[in-house]
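One protein chain omitted, others in place.
What follows is chain A.
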Amino acid sequence: MDNIIEVRHLSKWFGSNEILKDINFNVKKGEVVCIIGASGSGKSTLLRCINLLEKPSGGEIFYRGKNILSDKHDLQEYRTKMGMVFQQFNLFNNHNVLGNCTVGQIKVLGRKKEEAVETAMKYLKVVGMDQYINAKPSQLSGGQKQRVAIARALSMEPDVMLFDEPTSALDPEMVGEVLNVMKDLAKSGLTMLVVTHEMGFAAEVADRVVFMDKGVIAEEGTAREIFNNPKQERTREFLKRIIGN
């Protein structure tokens, strides 16, 4: 299988703190990779380095074999291939639900309005928000906002979807609706890279689980390997803490 993303010796410094240290890992087409780890271990930073919201300090990132850190690379075009879902939703406040899902298609991809609306409606249906196209973000619940944010990212028809703790800012009763959408997406063959604290979700849909600790990948393997038979002592401790709660 081809690697869509290859990360080689990635490092990231914030001032004098090395937040990511020599990160190496790949994402294959159609794979669902979950990144778990304690708060502050660098999960978000890694995800943000992958779509270059943070500038890596060292190392290389390859997208379909091309080095995206080289000067020649078209940053904007690359980002359209990486759908990003944020913990805080970050819906565009000046657009309604439909506008959120069409503005990128029209202004960045250059799609015609009708095509953009059609595509947006398709994905709003997938997340069950097609009835709310006229609503403004401020009129939606957290779970609804996050589902729209997922539809917005999907509407760009990206190669890879990046999720940064998409359910962490939600009230408990809304976590389920978002996770269900994500499970459907995972089963549909979408390539996904998900930072999450939802171990049940990771166990159910992840092809691979990456455990991060203090800026390094401490262990990675199939969901079964990581959850049932972790090799590292720190993985075991982390899981005990999480599942103990």
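Everything that follows uses one rule, which is that a contact is a pair of C-beta atoms (placed from the backbone, for glycine too) under 8 Å apart; a residue touches a chain by one contact, two chains touch by 3 or more; residues count from 1.
Rule of thumb we're sticking to: contacts and distances are computed from a predicted model.
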Record-based protein name (UniProt) of the chain missing from this complex, from "Transporter", "Putative membrane protein", "Tryptophan synthase alpha chain" or "Ferredoxin": "Putative membrane protein"
Hidden partner chain, touching residue among A:H73, A:K136 or A:H197: A:K136
Residue, one of A:I4, A:C49 or A:M84, that touches the chain absent here: A:M84
Candidate in contact with the missing chain, chosen from A:I36, A:C49, A:M156 or A:V205: A:M156
Option from A:V181, A:M199, A:M212 or A:I226 whose C-beta touches the chain left out: A:V181
On chain A, residues whose C-beta touches the chain left out of the figure: 51, 53, 76-80, 82-84, 86, 88-94, 96, 103-104, 107-109, 125, 127-128, 130-136, 139, 147, 149, 152-153, 156, 176-178, 180-181, 184
